[in-house]
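Structure first, then comments.
So, chain A:
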Amino acid sequence: MDSVVRFRAAVCLLGRFPALAGVDLDVAAGEIVLLQGPNGAGKTTLLRACAGLVPITEGDADVLGVDLRADRRPVRPLVGLLGHQAGLYDDLTVAENVRFWSKAGRSQRSDADAALARLGLDGRLAEVPVAKLSAGQRRRTALAILVARRPRLWLLDEPHAALDQGGRDLVDGLMADAVAAGATVVFASHELDRAEAVAHRSVTVAGGTVSGLLPAPLAEVPVA
Partner candidate 1 sequence: MVVLAEASAWSYVGLAYGVTIGLLGGYTAWMLRRGRKIGRQLPAEDRTWSS
Partner candidate 2 sequence: MPELAADSMLRDAATVVGKDLRLEWRSRVTLSQILPFALLVLILFAFALDPDRRILEEATPGLFWLAVLFSMLLAIQRAYAVETADGVIDALRLSDLDPAGIFLGKAAGIGLHLLVLEVALFAGVTVLYGATPRGYLLLVATMLLATAGLAAAGSLYGVLAAGLRVRDTLLPILMLPVVAPVLIAGTEAFSAAYAESSGDGWKWCGLLAAFSVLYLAIGIFAFEPLLEES
């Protein structure tokens, strides 16, 4: 099975709002796929749906061999999601956050320490409470947690946002490393120049549907 993500006419409701209105999407193993599209197009929801956080109410959705319609929980330990919010405890230090979350993800402490080093957080910053960090440093901390957990599918929502030049290069490096290690990456970005350079292909998300080069034309989606 080479398909990591396979969505067919997937509908996802946030309250009464159809954030995804019939998505067709295929991502093969080892790909880096860029989601582009205007704000509110459904990129964030698509990533969260892949992570098994939001329910798919219609259509088919299969991620890493898990049928999300049947039970979306088993996919969660297998993916790493970098969302708009970092998911950090403000009063704990950078190192404490990374260690807690990697322990919660069944990773070793050595993985956590290696991840801190990889993101350049092993120095003085490691002992600083997260509340005192800048937006970019929070982002790095969240990325360190992802690195420590070694997910099979990376789901990154605007990974370049709030980062400086060095940080952005680091993110691109992380994506390349992840794919080299056999993982798959799906990410959303507005910084198309940088993102298209690193992505293998890009798809456009609009109005809760996906259109792209491969393999699902919008025409297949029944438009009322």
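Just so we're on the same page, contacts are C-beta pairs under 8 Å (C-beta built on N, C-alpha and C of every residue); 3 or more make two chains touch, one makes a residue touch a chain; residues count from 1.
A word on the picks: all candidates are chains of the complex that A comes from, given by their letters.
This is a predicted model, so every value here is computed, not measured.
Asks: Looking at this complex, which of 1 or 2 sits next to chain A and touches it?
Replies: Candidate 2 is the one in contact with chain A.
Asks: Given the complex with candidate 2, which residues does chain A contribute to the contact?
Replies: On the chain A side, the touching residues are 51-53, 76-77, 79, 81, 83-93, 96, 100-101, 103-106, 129.
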